[in-house]
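With one protein chain removed, the remaining protein chains of the complex are shown where they sit.
Letters are used for the chains, namely A, B, C and D, taken in the order the chains are written, and counting of residues starts over at 1 for each.
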Amino acid sequence: MNTLIAITGLGIFCLLFEILNLRKAIIPITILGLLGVLALNYCEFGTEQSYYNNMIAVSKFSTAFSSLFIVLTIFLVALSHNFYQNHPTKISDYVAIKVFLLAGAVAMVSFGNLAMFFLGIEILSIALYVLAASDRLNIKSNEAGMKYFLMGSFASGIILFGICLIYGAMGTFDITEIHESALSAELPIWFPIGLILMIIGMLFKVAAVPFHFWAPDVYEGSPALTTALMSTLAKVVAIATLFKLISGMNVIASLENQDLLHTFEVIVVIISIASMSVGNIMALRQVNVKRMLAFSGISHAGFMLMTLLTVSASAGVLLYYTAAYALAGIAAFSVILYVCRDQDNEDITNFHGLGKTNPLLAAVLTASLLSMAGIPIFSGFFAKLFLFNQTIQAGYIGLVIVAVINSIISVGYYFKLIIAMYSKEPNQERTGRPFLIYATAVVSIVLNIALGLFPSLVLDLLK
Amino acid sequence: MNVSTILIILLIGAFATYFSGDKLASKVALLFSLAALGCSIVLLNNYNAGENISVINSWITQPKISFALNADGLGLAMVLLTAALTPIIIFSSFGNEYKNSKNFYALILFMSFAMTGTFLASDGLLYYIFWELALIPIYFIALIWGNGDAEERRKAVIKFFIYTLAGSLFMLTAFIYLYQKAGSFLIEDLYKVNLSACEQFWIFLAFFLAYAIKIPIIPFHTWQANVYQKAPTVGTMLLSGIMLKMGLYSVLRWQLPLAPIAAKEYMYIFIALGIAGVIYGSIVALRQKDLKKLLAYSSLAHVGLIAAGSYTLTLDGFRGAVMQMIAHGFVVVGLFFAAEVIFRRYETREIEEMGGIRAQSPKFTSMFLILVLASVALPSTFNFVGEFTVLYSLSQVNIWFAILGGTTIILGAYYMLRMFQHVMLGETNSKAFADVTLNEGISFAVIIAVLLFFGFYPKPITDLITPSLENILQVINKN
Amino acid sequence: MDTNLALILVLTPLLGFLVNVFFGKSLGKTVSGAIGTIAVAISFVVSLLLFNQITSTGKGIEVTLFDWIQISNLKINLGFLLDQLSVLWLLFVTGIGSLIHLYSISYMHDDENMHKFFAYLNLFVFFMITLVIGSNLLVLFIGWEGVGLCSYLLIGFWHKNQDYNDAAKKAFIMNRIGDLGLLIGMFIIGSMFSTLDYATLKTAIAGATNLNLPLLSLAALCLFIGACGKSAQIPLYTWLPDAMAGPTPVSALIHAATMVTAGIFMVTRLNFVFDLATDVQSVIAIIGAITSLVAATIGLVQTDIKKVLAYSTVSQLGLMFLALGFGAYEVAVFHVITHAFFKACLFLGSGSVIHGLHGEQDMRNMGGLRKAMPITFWTMLISSLAISGVPFFSGFFSKDEILLTAFHHSIPLYVVGSVASIMTAFYMFRLMFLTFFKEFRGTEEQKHHLHESGSLITIPLIILAILATFGGLISLPGNSWLNEYLAPLFAKATEGEHHLGPTEYTLMGVAVLGGLLGILIAYIKYFKQDNVPESDENITGLSKVLYNKYYVDEVYDAVFVAPVNSLSKFFRDYIETGLSALVFGLGKIANEIAFQGKKLQTGSIGLYLFVFVLGLCAIVSYIFLAQ
Amino acid sequence: MGNILNQIGIENYIFLSVVLFCIGIFGVLYRRNAIIVFMSIEIMLNAVNLLFVAFSTYHQDAQGQVFVFFSMAVAAAEVAVGLAILVSIFRNIGSISIDNLKNLKG
C-alpha cells in the first residue's frame, strides 16, 4: 500500500517540478525516488496484509512483482533523458505518466478488489495510449496510438463485461470473498463466463494469439521508448495480473468443480502453442527490429502462458521468466534507442557494423538476444528451463516439445540481428556515448546474467 | 586443488586476454592455456595418487541443480585432450594476423573453458550449460574471422548454430524429464532412475539427436563441411579437434547409461548409422575440391567409426572409442594446421591449385605425411590402437560390422593418399613454398610426438580410462 | 642379453633411418649411404649370431618388451619371437638387404635425395624385421603395414612424376585391401582363442577340443586375403607390376626378395591354423596355380625389362602359394629363399642395365649388351638358369619340389604349375636374348656411353649369383637341412620329404625338359629368327590381350574405381546438396509461412477486431457449448 | 417495496445487456468512422453498466452501482484520450476514417 502511495506522490512531484522550473532535476529525482520506493517495497516484502477493506492486498507475489516493475521503470525513466532531449517542455509529462503507469501496474498486482484491478488496468492502458500516440506529428505514432486505443478499449469493454458477470455471480468484488465462494456448488454459470471474458481481455493485453494483431503494428509505430515500455513493463504487468487473477480467484479449482478445467487447459495449451508459433514464425521475415521484437514478445507471451497450467506452483517461475525477459528487453531496447535515435525507422540495416563501432553495445544486444533465445548462463535459459521443468512435471510434454521447436525457430531471427552487427560493414557514423543509455544497457544485462548465475535469488522468493 | 581450478584458470585467462590488448593477446592466451595444461597434469597426478579432486556445491535449490564437477579417468582424459590441444591451436595461429585479436583469443579460451566444463560436469544441467556455452564462441569465431564469401558463411554458420542448438534442446527436454523421475540432476541420481523401455526409447532418441548433430553422424552432418570450410582454421581445429569429442564423450557418459535398455535394443541401428557414416564420409571425401572440406568429410568418416564403437556397449568399444577420440583430436588438428600452412603460402584451399610442394619443403612434407598416415591409422600411430580396438569390438558384435567399418582403412587410404598426391607431389610448383617455420614446426612436432608415443605405449591412457569405462558399463548392465 | 640383441637387431636400421632423415642431407651422399648400409649390416651380423644360437640350442627366443594394446579378452604385448623361421627370414632379409644397400650407394649416387632413399630403405628393413620377429599377429601387422608404407614411399620416390605416385598409391591401397582381410582374420582368431600370440595360439589350437572349424576356416581365408595383398596374388596382384616405377634396388629388395614374401611368411607362421582349414588350403593352391599361370602368360609378351621380372615374381609367388596350399611349407620357404637370391640378382642386373642405359627399360631398345656389361650378363644368365629350373642351380631344386608336391596332390595343378615354369623359362630367356645378344638397338648416344657398372654394383651381383647357384644346397632332395631346421615349427609331419623314387625322377626329368624347351623356343624365336617384339600399336590378337595384362587394370578400374568415384561425385553433387537443401528447406518453409503470414497482418483494425471476436467466440463456445 | 426483478427477471436484463453489448461490437466492426467507433465502444460500456445496476438490484447490494461510477470515470477518461488522439490524426492526415490507418502492417 505504501508503495502505491509513494509512487503516486512521486508522480505528482514530477508535475510539480515542472511548475517549479526544476526540469533538469526531474529524471535524477525520479530515479532516486523510485529507488526509495524500491527500498520501501522491499521492506514490505514478506508481510501479508490487506489495506482499506482489502482494496490492496500486499503479498509476497505483489511485492516481488512490484519490485520488478519499479526496477523496469527506473530503467525506462533513465532512458527517457536522451530520448526526450528534443522535447524539454514535455519531459515532466512523460516521466509523470510513466510513474503513474507504474502506479497502475502496482495496483494491478496488488489489488484486493476488482475495482482496483479495473482502475489499475485502465491507468496502465490510458497511459500507454497516450505514450503510443505521443509523437503527435508522426503519422505512424498517431496510427499506433489509435489502433492501440481502439482495440484496447474494446478489450477493456470485454474485461468490464467479465467483471460484471462475476459480480452478478458473486455479489461482491472482493477477491478473498470470491476466492472463498468460487467453490460453492450453487454458482451460476455467469462466473465462469465472466472469468473467461476477463481472461480473454488480459490475453489481449499480453498479446496472445489470436488477440495479438495490435502488437506488431503498435510496437512499430510507437516511439521507441514506448515500445520498450510496452514490450517489457506492460507485457510483464499483464501476464502477472492474469496470473494473479487466476490464482487469486481460485479459478482452477472452480473450473474443476464445474468440469470445465480440462477444456480450459486445452484452450491455454492451444493459445500458448499458437502464440509461440505465430510469434516466432512471423518474426522471421521482419526487417524492422521493433516489429521483430513485437513478434518475439508474442512468442514469449506464449511461453509465459504455460505457467497458467500449473498455477499453484509456478509463481516463482513466472517471476523469474518475466524478470529475465524484461531485463533482456530493456537491454536490447536501450541499444535500439541508441542506434536508431537519429533514424526514421528501426530497420536491421541500421545495426550493420555495430560490433565494430560500438562493441560494448553490440555485446549487450547480443547478450540480451541470446538471453531471449534461451542460451545458457543468461537468465533467459534458466527461465525456459524452470518453465519447461514445471510444465513437464504437470505432464504437458507435448507442449514442451513444441516450445522447444519454437526456441529453435527463434534463434533464426535473433541471430539475424547478431549477424548484422558483427559481419556487415558499418554504414553510418555513430557518435556520442550517452552515459545513461550505456549505463542502463550494461546494468540491465549484468542483472540478467546475475539472475542467470544465481537463479535461486529470484526463484525462491515466492515460496 | 580440485578440477575447478582448470576452469578458473581458463576463465580468468579469457578475461585477461581480452584486457591485455590486441598485441599481447595471443601470448597471454598461450600462457594461460599452458597454465591450464600444467594444472590438469598436476590434477592427473593427484587423481592417480587417489586424491579427491571433484567438486560438489549446491547451486539452485529448486529445481535441484548442483555445481558438480567430477573428474574420473574418462573425464580427465578428455580434459587433458582439451588442455593439450588448446595451446597447440593457439600456438599454431601465431603465423596469422587476426583483427581484434584480443576478442579472438579470448573467445578461444572461453570455448576451451566451456568444453572443459562439459567434460567435467557431473550434473546434467551444468553439463548442458557448458555444452551450450561452447557453441557461442565458435559461432562468433566462424562468423567474424571466417573466410570465403560473407553471405555463404553467414548461412553456413547460422545453420550450424540452429542445427546444433535444435539437437541440444531436445536433450534438455530429456534431462528435464529425467529430473522429474530422479528429483535431481546429479549424474549418480540420474543413473539410478528406472525407466520403462518406452521412456528410454524417447530419452535415447532425444540424446541421440543432440549428439548425432554434434558428432556428426549421417544424415545429420550437413552443417559440418561448410562450417569447417568457412571457419578460420583455428575454429575448425577447435570444432573438429575437441568439440566433436564432446558429442562422443557424451554418448558414453550420458546417453548410454541413462537409457541402457534402449541402447541395447537399438544398438544395431546406431552402429549401422555410424558405419554408414564411415563409408559415406569416405566416399564423399574422395571427390572434394576443397582441402578443408575433404578433411571435414574424413572427420565424418572417423567419428562415424568412433560412434559405432561407442554403441557396441562393450568395454573394448568404449576404450577404443576414447583412444580414437584422442588420437583423432590430435591428428585432425594437425591436418587442418597443414591446410593452414599451405594457405599461408598459397592463399588457396583448392586442391587443384596445389601440388608440387614436396620438392620445396621436405620438412613440411614429412610431417604432413606422418599426419596423413596417422589419419589412415597406420600401425605404430595412436590412431591404429584406437581403430584396431574399435574394429575389434565391432567384430565381436557382428563380423560384418567390422568388415564394413574396416573399409575405412581402404577408402581412408584412398582419399588421403589421393589428396596427398595432388597437394604435395607432382612437378615442382611454380609458386615458391617456404618450408615450415620454427613455430609451425613445433606445433607439428608436438602433435606427431604424442601420436607416435601413444601409438607404441598407450598403456597410460588405457589405465586411466578403463576403470571409469568399466563403471559406465556396470551402470549399463545393472539390470 | 637376448633382449638387447633383439633390440639391436631392430633398432639399428631405425637408427639409420633417423640419422639419415635428420642429418642425411648434411652428411653427404656417400656417408649417408654408408650409414644406411652399415646399419643393415649390423642387423645382419646380429642375425647371424642369433642363427648360430638357435641352431645350437634348437629353441626359439622370446622377448617381451611391454604391454601394448589391452583388449578385454586379449592382451597384446609388444614382443619378439626369434625362432627358426624368423631367423631364417632375418638372414636373407638383412643379408640381401645389405647387398642391395651396398648396390644402391652406387646406383642412386646421382639422385639429389639419396639420403632419403637410404632412410626409407632403412625404415623398410626396420619394419621388415619387425614383421618377421613379432611375437604376435599385431606386431606382425605393424611391420606388415610399415613395409607397405615404405613400399609406397619408395615406389613414389621420384615424386615429381604423377604416374609413379599413382603406382605408389595403388600399391598401398591394394595392400590395404589385403590388410583388411588380415585384420578380420585377426579379429576372428582373437575372439576364438583370446590371443594373437603365436605360441599361445599354437597350444590353444592344439589343446582345443571342439573347434569351430568353419569359423576358423573363415579366419584362415581372411588371413590368406591379407597374404594375397602383400604377396601379389590374384585378385590383388596388379600393384606389383606397377610398383616397378620405383628405383630398381627397391624392386629388388622389396618387390622381389623380401616384402612380397611376407604373405608366405605369415601363412607359414600360422601353419597350424591353415592345416586345420583344408578348404582354404585348396583355395590357396588353386589361386597360387592360377596366379602363376596368368602372370607367366602376361610375362611372355612384356617388353619392359622390369615388368617381365615383375610378372615373373608374381608367377613365382604363385608357385610358392601352390606349395603352401598343399601344406608343404618348407618347400615354399625353400623357394622363397632361392627366389630371393636369383630374383634379387636379376633385378639388380636389370638395374645395372638400366643404369648403363641411363634409364632405358624397354627391351626393344636394348640388345648386345653382353660385351659391354659382361659381369651383369653372366650373373643374370646364372640367375635366369636358376629361375628356369635348369638342374643344379638353386631354382631347380626348389621348383622341382613344388611341382613334385603338386603332383602328389593334384595332377591338374601340377600341369598348370609345369606350364607356368615352362613359360618362365621362355620369357626369362627371351629377356636375356633381347637384352644381351645381337646388336644394340638403342640410340647412338646410349651406345656411346655403354659401360659396365662400378664395383659397388657388381659385387652384390656376383655374391647373389653365387648364392643363386648354390642356394639349392640347403635342401637337397632326400637330404634336406632346411626341413630338419624348420621341423619344430610345423604341427603336422613334413610334407616335403618325398621319398625319391622313379616317379620323382621322371617328374624331375619332365621339369628339366620343360625348362629346356622354354629356353629353346626363346632361342629360336629371338636369337635364331631375330625377332624383336612389335612396337605397341602393332600388337594384335592374343598377344595384345596379354600385352595389356588381360585388361585386368581396366576391368578393376571399371568395376571398382570408377563406380566409387562416380558414386563420390553423385554423393557430393546430389546427396549432399539434397540433404543440405532438406535442412535449409525447413527454414525455407518457416520463412514461406512467415511471408504468407505477413499478408494476414494487413494493418486493418477491422480485421484485427474481427479475428479478436472470432477468437472470443471460439473460446467461449468451446468451453461452454462444446459439451 | 418488492424487488423489481420479480417482474422482469434478471435474464431479461442480461439479454438486453448482451444484445446492447453485441451491438457495440457490431458498431466497432461495421463503421469506419472513428467517432462512431468510439460511440460504439460507449454503447458497449453502457451495456455493461446497465447489467451492473441490474445485478446490484439482484444482490441488493450497492457495490455494483459504485462500480458504475468508476466505469463512467474510465469511459470519460478514455473518450478524452481517444478524441485527443483522433484530433491529432485529423490534423495530420485530414481524415478520421480508420481505413486510412494502414501504414503499419506486415
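Just so it is clear, a contact is a pair of C-beta atoms (placed from the backbone, for glycine too) under 8 Å apart; a residue touches a chain by one contact, two chains touch by 3 or more.
Please note the rule applied: contacts and distances are computed from a predicted model.
Colleague: Given that one chain of this complex has been left out, which of "Putative cytochrome c oxidase subunit II", "ABC transporter ATP-binding protein", "NADH-quinone oxidoreductase subunit J" or "Heme exporter protein C" is its protein name according to UniProt?
Modeller: "NADH-quinone oxidoreductase subunit J"
Colleague: Of the chains that are displayed, which are in contact with the missing one across the whole complex?
Modeller: A, C, D
Colleague: From the list A:V37, A:I56, A:A105 or A:I348, which touches the chain that is not on show?
Modeller: Result: among the candidates, A:I56 touches the missing chain.
Colleague: Considering the whole complex rather than only what is displayed, give the residues of subunit A touching the chain that is not shown.
Modeller: That gives, for subunit A, the contact residues 8, 11, 15, 51-53, 55-56, 87-90, 93-94, 96-97, 100-101, 103-104, 107, 113, 115-116, 119-120, 122-123, 126-127, 129-130, 133-134, 136, 188-190, 193.
Colleague: Please give every residue of subunit D in contact with the chain that is not shown.
Modeller: For subunit D, the residues touching the absent chain are 1-12, 14-16, 18-27, 29-33, 35-36, 38-40, 42-43, 46, 49-50, 53-54, 56-58, 60-63, 65-66, 68-70, 72-81, 83-88, 90, 95-97, 99.
Colleague: Over the whole complex, note the residues of subunit C touching the chain we left out.
Modeller: Per the touch rule, subunit C residues meeting the hidden chain are 606-607, 610, 613-614, 616-617, 620-621, 624-625.
The rule is short, and it goes like this: only the chains that are shown with their structure count from here on.
Colleague: Measuring from the mean C-alpha position of subunit A to the mean C-alpha position of subunit C, what distance in angstrom results?
Modeller: Centre-to-centre distance between subunit A and subunit C: 77 Å.
Colleague: Roughly how far is subunit A from subunit B, centre to centre by C-alpha average, rounded to an integer in Å?
Modeller: Between these chains, centre-to-centre, one finds 42 Å.
Colleague: For subunit C, write out the residues touching at least two other chains, lowest number first.
Modeller: Residues 587, 598, 601, 603, 605, 609 of subunit C touch two or more partner chains.
Colleague: Would you mind listing the residues of subunit D that make contact with two or more other chains?
Modeller: 25, 28, 98, 101, 103-106
Colleague: Looking at the complex, which residues from subunit D come into contact with subunit C?
Modeller: Checking each residue of subunit D against subunit C gives 25, 28-29, 32, 98-99, 101-106.
Colleague: Which of the residues in subunit A come into contact with subunit C in the complex?
Modeller: Residues in contact with subunit C: 147, 150-151, 154-155, 158, 189, 192-193, 196-197, 200, 204, 210-211, 213-214, 216-217, 259-260, 263-264, 266-267, 278, 281-285, 409, 412.
Colleague: Within the complex, which stretch of subunit C touches subunit A?
Modeller: Residues 587, 590-591, 593-595, 597-598, 601, 603, 605, 607-609, 611-612, 614-616, 619-620, 622-624, 626-627 of subunit C touch subunit A in their complex.
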